[in-house]
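A single structure is presented below for examination.
All protein chains of the complex are present and in place, except for one that has been dropped.
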Amino acid sequence: MHATPVVRRGRSTFMRRNARAGYLLAAPAILGFLIFTMVPMVASFVLSFTDYQIINTPSFVGWRNYRELFDGTDSLFFKSLKATNYFVFLSVPLNTIFAFMLASLLNRPIRARGFFRAIYYIPSVVPVVAVTTIWMWLLNPDLGLINVTLRKIGLPTNKWIFSEPTVIPSLALMDLWATGNIVVIYLSGLQGVGTHYYEAVEVDGGNAWHKFWNITVPMMTPTIFFNVIMGFINGFQSFAQAFMMTQGGPNNASLFYMFYLYREAFTFSKMGRACAIAWILFLIIGVLTAVIFRTSKYWVFYEGSDER
Amino acid sequence: MKKLIALSLVLILALGMLPALAYEDGAHLVFTFWGSPIEKEVINAAMKDFEEAHPGVTVESVHVPNEYDTKMQTMAAAGEAPDTCYMSIPMAFAWAKEGELVNVYDRLADDPVLSKDDFVDGTWYEWEEGKAFGSIPAIEPFGVFYNKDMFDAAGVEYPSADWTWDDFIAIAKKLTVDASGKHPDEEGFNAENIVQYGAQISTGATGYISFVWSNGGDYFNEDHTKFALTEPAATEAIQKIADAVNVEHVAPSPIQAKAIPSPVIALQSNMVAMYVGGQWNCLDLGDSDMNFDLVPLPQMGDVKASVMQGGTVVTNANSKYPDAAWELWKWMYSPDSVLNVHARGLWMPVQKAWLEEEELLDKWALNNKYHPSGFKATFIDSTLEYGRPFMNMYMPNFDEIEAIVAPALDNVWLGETTAAEALASVEADVNAILAK
Partner (left out) sequence: MKRRKTIFSVLVYLLLSLGAVFYLLPLYWMVRSSLLPMAQIFRMPPIWIPNPPQFGNYSQALRILPFGRYLGNTLTILIPTMVGTLLTSSISAYAFARIEWPGRDIWFGLIITGMMLPYAVTLIPTFLGWKLLGAYGSYYPLIVPSWFGGGAFNIFMLRQFYMTIPHELDEAAYMDGAGHLRIYFFILLPLIKSALIVVGLFTFIRVWNDFLGPLVYLKTEKQFTLAIGLQQFVGQYTAQWHLLMAASTLVALPTVTIYLIGQRYFVEGIALTGLKG
């Protein structure tokens, strides 16, 4: 498809020019990374081997912070890993598929399309304090509107975020409500799928399903790929729900990793240890994203790919 | 007599009639605090008053509405910690140990107007023998708030100050009603569809500890080396509170209640007749203009005890203006200078004179809608007679222990496990922390 070879005239000059241009144009991002991201990252990595408590002068403790997490003296560490994994592996696939379906529907030439798009997006702009408060009301087992309604129409009720087995699924469900950001990314991706491809399918006598499966999905894989990666990166760092709604409960069932980390860092002033906790998460997310990146060449289709 | 002199001196100082004490001229202090819009308003006004009473001093007062600890930690990391400020207890202990906070005992020993004895005994946060970073400018004991109209409507007598836990449950049953108008002991009562609860009990450690004490138990053993909630007296008390929810059906589960309306709404909208909660609720209840009163906690056993707890205000040991910062510390602990938070029912003063002497009581606790007739017996007398410090006052890493114990209790309040089982399951973890 992209066989058109670049004319070989002065290949090396061309490469050199490209290298210069590449570095030049990427410079803001590279500098930004070096200054604003890498320096603090290195600092936190070094601090993870110290007893830093913010107000003291840190001294090195070797692997102690890491060892203490794994030697079983801290029961909460593994609980938080478990709760977070459960949430991430439930909510990321759910969100990815749901948002994609929703975006596909909202991209159809339907009446009142703008109206529907707005409705599905607006929840994502409401401040988190308001969102969490409202959901606390709605999900209240006794007085919440959801259970009151379920009771009225004779359906079984649920304890939602107030019971161990249902808290994570409830939070994942709540996440779907605020999926508008992902939908918007998909929607803007869908604008880039050229209509001529669909026309080609029509010429070949394909139906709506063929169009969706053979054109829309492959053309959208770069966007899907992006949303999956970001879903995992953000999912593992979920915080607000635990911080503002459940405080990690009941019985640590929603003890998100970030909430646990945050408490160690800022409430208990154990910053050195918190750094170790953070770097373990870094490793987990890093390995996972690396795996997804590696597999991407089998399923992500770039029309503008330079792999030729 | 000495007390009276000291007292009048405080008053004179507060009125700004005494030439101010030595403090740095041109001092610029940073003060940080948290709290509701009302607290913010009162504290900001108190800072203005402080500036007026201390010419040459300016105060930058910063209200931090959320993530207070994060803000403090970043300021501290940069060596920009506030001069005087509210502080969460675990952080204050950590800072004090690193020598970052002023030992107020030293200051009080030299202070011409205020002395350690002016404060209620046992309200000092000591990080070492003879070293304290602060007291509790707002003591927040627990008591029972009740909606008198709901009692009247049900034809139930108001509780009396000498009641027991069993009385409490019996009264709560009379005031608990399901959708068909039945009470918990009646045939056909539907616990799944309760429309009015007799009681609501706040189940944080600050809430249940008074009952544990009353029943003869405690959180830690005497020398604070072992977890003691697993002892029968303590376990029984916690079980009884959980049973009020799950067996007697007179109270909403606290985990559900967490999402509901604040206590004032619960009481005002006839959802709950009695609320077992902290002193600070007087503010909201007073503002609601509802017909409420107070009664001391029911006795579960033979021991009389009332919890003394609350946030603290500390002074930075590295302040550029140590004397002015100390003046501000005193200002925050002087009920006269922050009178509105006291008079409006949010804070209870920690200075003894303000709890004992009629004319001072009159300034905040008597004859106003925030402090009904039962207030004095419920909060003031119980604190003075048998107030007992909360565990975080002597156990620096109490919050870490609570991070283990509180989640385990979640399922007790939900009735899914017993107090004995839940507490036994965390005993080893807690003792491991204590052993460190």
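A few points about this structure:
Which chain is which? They are A and B, in the order written, and residues in each are numbered from 1.
What we mean here is this: a residue touches a chain if its C-beta (ideal position, glycine included) is under 8 Å from a C-beta of that chain, and two chains touch if they have at least 3 such contacts.
Everything numeric in this text was worked out from a predicted model, so none of it was measured.
Interface note for the absent chain: among B:I38, B:V303, B:L366 or B:A432, the touching residue is B:I38.
Only one residue in the set B:K71, B:K304 or B:K376 touches the chain that does not appear here, and it is B:K71. Listed here are the chain B residues that touch the chain not shown: 34-40, 60-67, 70-71, 73-74, 77-78, 80, 195, 260-262, 265, 268-269, 271, 278, 280-281, 283-284, 288, 346. Listed for chain A, the residues touching the missing chain in the whole complex are 1-2, 4, 6-7, 15, 18-19, 21-33, 35-41, 43-44, 47-48, 54, 102, 105-106, 108, 110, 113-114, 116-131, 133-135, 137-138, 143, 145, 148, 177, 181, 184-185, 187-189, 191-197, 208, 219, 222-223, 225-226, 229-230, 233, 237, 258, 261-262, 265-266, 271, 274-275, 278-279, 281-282, 285-286, 289, 293, 302-306.
The rule is short, and it goes like this: only the chains that are shown with their structure count from here on.
Between chain A and chain B, the centres computed from C-alpha atoms are 40 Å apart.
Against chain B, the residues of chain A that register as touching in their complex are 53-56, 73, 75-76, 136-137, 139-144, 159, 162-164, 248-252, 255, 263, 265-269, 271.
Taken in their complex, chain B has these residues touching chain A: 67, 69-70, 73, 76-77, 88, 90-91, 94-95, 98, 100, 194, 252-253, 255-256, 258-260, 271, 397, 399-400, 403-404, 406-408, 410-411, 414, 416, 429, 432.
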